[in-house]
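All protein chains but one are shown at their positions in the complex.
Showing subunit A:
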Amino acid sequence: MTDTVVRTRKPAAQGAPKGVGRLPRAAVHHPWWFALPAIVVFAGFFLVPNLLNFYYPFTNWSSYHADIAFTGLDNFQTIAEDGSLLRAIRTTLVYALLAALFQNGFGLVLALLLEDDSRFNRFFRAVFFLPVLISALATGYVFQALLDQDGAVNSVLGTDIPWLGSTTWTLVIVTLIHGWKWMGLSMLIYLAGLKGIPGEMLEAAKCDGAGPWRTFWSVRWPMLAPAVTFNVTTALIGSMNTFDIVQATTGGGPAASTEVFNIYMFRVFGQGLYAQASTMSLVLFLIVVALAIPLVFGLRRREQLL
């Protein structure tokens, strides 16, 4: 089919003067069938499951029923009444906010410290990228060993603090670990942003008598806007999908105080309550959409304003 398209359109494109008939030419030179396999796989294994996810939460699908029947809002009612819905929403949002804050804060500071291309800096950039390369599960175990009551931190400090045992502070500590693991990636992207600032601009600022602070706020920070957009969006939205670090450090505890969406799904799916897990998955999806759209548009507009 593509062949006939090529043959019928080629003469027209060649005969036409330059710049005319852009669309047919595009069809010849960049045919759709290069994109089709990707679109099919993406649709089949990403979009379709997400669409199905609008159906199964309203059923009684579980390992206890042979067939799947429609049950309306039962699942939503169950998770709302046992408190896991609100708790998971709150925990996940707090987690995402703090994780994004730590990851970007650490990343930006590192990028500014290691900006100049010296051998020393290049070495340390690689060092700070190492945690990114270590799996999140492994990172979780490392910090469990560090922060355990019998662990390394207490043995160095000579204290006996249950770092991972507080229903209030453990969530914060876990987000710090998340920030630690991913700061190298943020650093790299901020570095890329800093490198993209033209040298003349910085020199001009210097000539106008701007100090380092002034240069940062008036020149560098605005020029970093695209990097900020990318980093903040991926960190905030990505950390709503967190699982490994929390599972390895606390497993959702103590007293479910770190039970984010994915931990809940993992636990409930393990119990065979598939529809209930799928309900939580739908709620996560809706919250991400509700958050992502204003976030992306807001940050984009900010890029234009700065």
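Keep in mind that, in the parts below, a contact is a pair of C-beta atoms (placed from the backbone, for glycine too) under 8 Å apart; a residue touches a chain by one contact, two chains touch by 3 or more; residues count from 1.
We adopt the following convention: contacts and distances are computed from a predicted model.
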From "ATP synthase subunit I", "Activator of HSP90 ATPase", "Raffinose/stachyose/melibiose transport system permease protein" or "Aspartate carbamoyltransferase", the hidden chain's UniProt protein name: "Raffinose/stachyose/melibiose transport system permease protein"
Omitted-chain contact residue, chosen from A:93, A:237 or A:299: A:237
Listed residues A:172, A:192, A:210 or A:299, member touching the removed chain: A:192
Residues from subunit A at the interface with the omitted partner, ascending: 22-23, 26-32, 34-35, 37-39, 41-42, 44-50, 52-53, 56, 61, 110, 113, 124, 126-139, 141-143, 145-146, 148, 150-152, 155-156, 180, 188-189, 191-193, 195-196, 226-227, 230, 233-234, 237, 240-241, 243-244, 247-248, 262, 265-266, 269, 274, 277-278, 281-282, 284-285, 288-289, 292, 296
